[in-house]
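Of the protein chains in this complex, one is absent; all others appear in place.
Chain lettering (A, B and C) follows the sequence in which the chains are written, and residue indices restart at 1 in each chain.
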Amino acid sequence: MSRLMSLAEAVEANVRDGDTVAMEGFTHLIPHAAGHEIIRQGKKRLTLIRMTPDLIYDQMIGMGCADKLVFSWGGNPGVGSLHRVRDAIENGWPNKLAIEEHSHSAMANAYASGASGLPFAVFRGYIGTDLPKVNPNIKSVTCPYTGEVLATVPSHRPDVAVIHALRADREGNVLLEGILGVQKEAVLAARRSIVTVEEVVDDFGPRNLNAVILPSWTVGSIAVVPGGAFPSYAQGYYKRFNAFYKEWDGIARERDTFLAWMKENVLNKRPEDFAEHVRNLRVAAE
Amino acid sequence: MSRLMSLAEAVEANVRDGDTVAMEGFTHLIPHAAGHEIIRQGKKRLTLIRMTPDLIYDQMIGMGCADKLVFSWGGNPGVGSLHRVRDAIENGWPNKLAIEEHSHSAMANAYASGASGLPFAVFRGYIGTDLPKVNPNIKSVTCPYTGEVLATVPSHRPDVAVIHALRADREGNVLLEGILGVQKEAVLAARRSIVTVEEVVDDFGPRNLNAVILPSWTVGSIAVVPGGAFPSYAQGYYKRFNAFYKEWDGIARERDTFLAWMKENVLNKRPEDFAEHVRNLRVAAE
Amino acid sequence: MTTTYKPAEMMTVAAARALKNTDVTFVGIGAPSAASNLARLTHAPEITLIYESGTLATKPTVLPLSIGDGELCDTALTTVSVPEMFRYWLQGGRITVGFLGGAQIDKYANLNTTVVGPYDKPKVRLPGGGGAPEIATSCGEIFIIMSQGKRGFVEKLDFVTSLGHGEGGDHRQRLGVKTKGPTKLITDLCIMEPDPKTKEMTVVSIHPGVTREQIQENTGWTVKFADKVTETPAPTELELKVLRELNERTARAHGEAA
Partner (left out) sequence: MTTTYKPAEMMTVAAARALKNTDVTFVGIGAPSAASNLARLTHAPEITLIYESGTLATKPTVLPLSIGDGELCDTALTTVSVPEMFRYWLQGGRITVGFLGGAQIDKYANLNTTVVGPYDKPKVRLPGGGGAPEIATSCGEIFIIMSQGKRGFVEKLDFVTSLGHGEGGDHRQRLGVKTKGPTKLITDLCIMEPDPKTKEMTVVSIHPGVTREQIQENTGWTVKFADKVTETPAPTELELKVLRELNERTARAHGEAA
């Protein structure tokens, strides 16, 4: 059964130094508030899994939370590089960052097979590419019927999955809608989970019979953090704040501007401040 | 792009003697009208795939359409045996019926891997059972990471999938809702497909952003057959006609009563007659 | 005060009592469905019921006739596709209790729902495994509900459709299975549980008015009894009332639909 608590409590209860942590959100619903709380609590030596490491992991890696990154596409979407991730990979600042690199297909399959309780995923992939040469976790199996050789990757089974969702109900069920990404799979594949939500409602009300819902007993901790996906967006709640993605490029380019920004905007702030961030981004009528 | 046509045209265009045909519907939305049309057109030597062969396959097999059945649970749900299927297996009437027997998990995975363009499915299954002894298609692969031996089955790649859905729009997209079964996977796994629907609407209108829809270009032929799932049900349209499931037990028990019923209710009828069957089963307000 | 009840009611009530409020159960049609909903309507209001048709956390007011009745979907938290059900939910290890039954059971609670007689020349062709082969190994534990009788309780199965304790002892572990398997066999005469060491199903509780001799007469192997065998408490008035009302509502609903 999921439990409602503050974000600080949720991070304390679920994230331990050295954990493998998957924070997902495919452009939509990126759990930024939770990332900031992990930074504030000074978590260290995390292995961070994410299909598309972007600002959230640039911040966490720049603040020294992680020593390994498992990913398939790392960048500031539509803008450019992740300067902090590159500084960690290329120069070891603030610490050395090991990488395990996959394709999207591999990562998505690894979450799905993790959610399915399988030790590995099979897919038709990596053909003719150099990725298997630099990632020893990419192996293969032979189809027992056709003889075709197919790629395999180990399933993702993170210690903790962290996602942001639209809303929870009083029983602790969690509703997702819109661009779903791999969040449901990440939670189902993980041992523990933190779900931040825009709001808690008494009841989800009339809905599609096949609504995408994580039932209460599959979820760990729930924390209400309005605006918690900012500067990404929450369908029906607020829009993506594109300007900040561009701004981040300048902030993150140098170590000192980065650290100053993090001090002012993360270390000295609280989850409650996210509501203010999205005040002007709220969508009109639903 | 899908094409709208009569059910007779759809069956003529898609189903050939000797084809492998998957007619799906998990209690809900069983394509009975399409099954009757296949019988009327006298299709022969079909390999029939279905997780839960029930009345529809009892009728088709009893009428000599099939020489092989691939399945995981065969029965008249809540009532008893399928007398016509048993007569074919046990006594070769009206012809010998070969069987390939799986578990639900194997069948569901085989549809999903077929929809995924993979030649086989991997799952944790069949442990300690006798099914692999009687089904040579059940094999195994070894996980390259853990050494665990997992079960495999060949993907389902039927020549034709036949399903009944709630409605199509003018562009030929098909909407599913409620108990989904394996219908989406069956259509995506198949080379060709026939979808009967309760109605065609101009537009699906406001809907969940993640509504379960088969886009037009993944669907073959669409035929409007109101009531086409009778005596199973169509969510929001009409209820399951439980009495007929019980009645069928008596009809199908003997060859002559079966043949008489089929002549009167199938051979001498048309798809249009299904609308009449559900007249008194319609659900009140949606 | 005594209330009259049928052996089948005792069986359903005993199965319901075995379920906890925190359980997530994979429910089959018939007795498992009645027992699970009885539990939900009495001592376990928050129990989570899952049917293999894809309905998660469903709360039917009447019992379904088929595994995919509209009632299950209408009252569910949500409904997922059947591949997802078997991949993410069953194989994913998210079910604490699975229910099974069958035409034949042996003393290690292996089950046959495939065929009586040889596979290629069946005496009786049964429906087949359905979800059972993987339910048997993927759920945290398995409760089996079956009416007891010599035809069904046999020394040797004609076909193993789903694994119980295999050949007994640590056979499940040797097969790499990490779940408990059948922890309860609930019949219309008694309740059996696996012996901690041999895993042979052993009588631990006898329903009121039933004798050890009756149990032996209805079993095709020499029945083991636990050192301490208790008497199953008779169904309470409340249990009977709720169960009978559920059955009446069900009959009325399905009658009306017909």
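Note that contacts are C-beta pairs under 8 Å (C-beta built on N, C-alpha and C of every residue); 3 or more make two chains touch, one makes a residue touch a chain.
None of the values given here were measured: they were computed from a predicted structure.
Colleague: In the intact complex, which of the depicted chains does the undisplayed chain touch?
Modeller: Over the full assembly, the chain not pictured touches A, B.
Colleague: Which residue among A:Gly35, A:Gly74, A:Gly172 or A:Pro226 touches the omitted chain?
Modeller: A:Gly74
Colleague: Among A:Thr27, A:Gln41, A:Asn137 or A:Asn265, which one touches the chain that has been omitted from the display?
Modeller: Counting the whole complex, the residue in contact with the absent chain is A:Thr27.
Colleague: Identify the residue among A:Arg3, A:Arg16, A:Lys44 or A:His104 that touches the chain left out of the display.
Modeller: A:His104
Colleague: In the full complex, which of A:Asp17, A:Glu148, A:Glu199 or A:Glu254 touches the chain missing from this view?
Modeller: Touches the omitted chain: A:Glu148.
Colleague: Which subunit B residues would touch the chain omitted from the figure, given the whole complex?
Modeller: Output for subunit B: 1, 112, 115-118, 173, 185, 188, 207, 209-213, 215, 217-218.
Colleague: Since one chain isn't shown, list which residues of subunit A touch it in the complete complex.
Modeller: Within subunit A, the residues touching the omitted chain are 26-28, 51-52, 71-75, 77-78, 81, 85-86, 89-90, 101-105, 108-109, 111-112, 123-131, 134, 148-149, 178-182, 184-185, 212, 233, 235, 239-243, 245, 281.
Heads up, the rule we're going with is that only the chains that are shown with their structure count from here on.
Colleague: B-C or A-C: which has the larger count of contacting C-beta pairs?
Modeller: Between the chain pairs B-C and A-C, B-C carries more contacts.
Colleague: Could you please state the distance in Å, as a whole number, between where the Cα atoms of subunit B are centred and where those of subunit C are centred?
Modeller: Taking the average C-alpha coordinate of subunit B and of subunit C, the gap between them is 28 Å.
Colleague: Which positions in subunit C touch two or more other chains at once?
Modeller: 73, 79-80, 87, 91, 138
Colleague: Indicate the residues of subunit B shared as contacts by at least two other chains.
Modeller: Those would be 123-124, 148, 178, 180, 212, 235.
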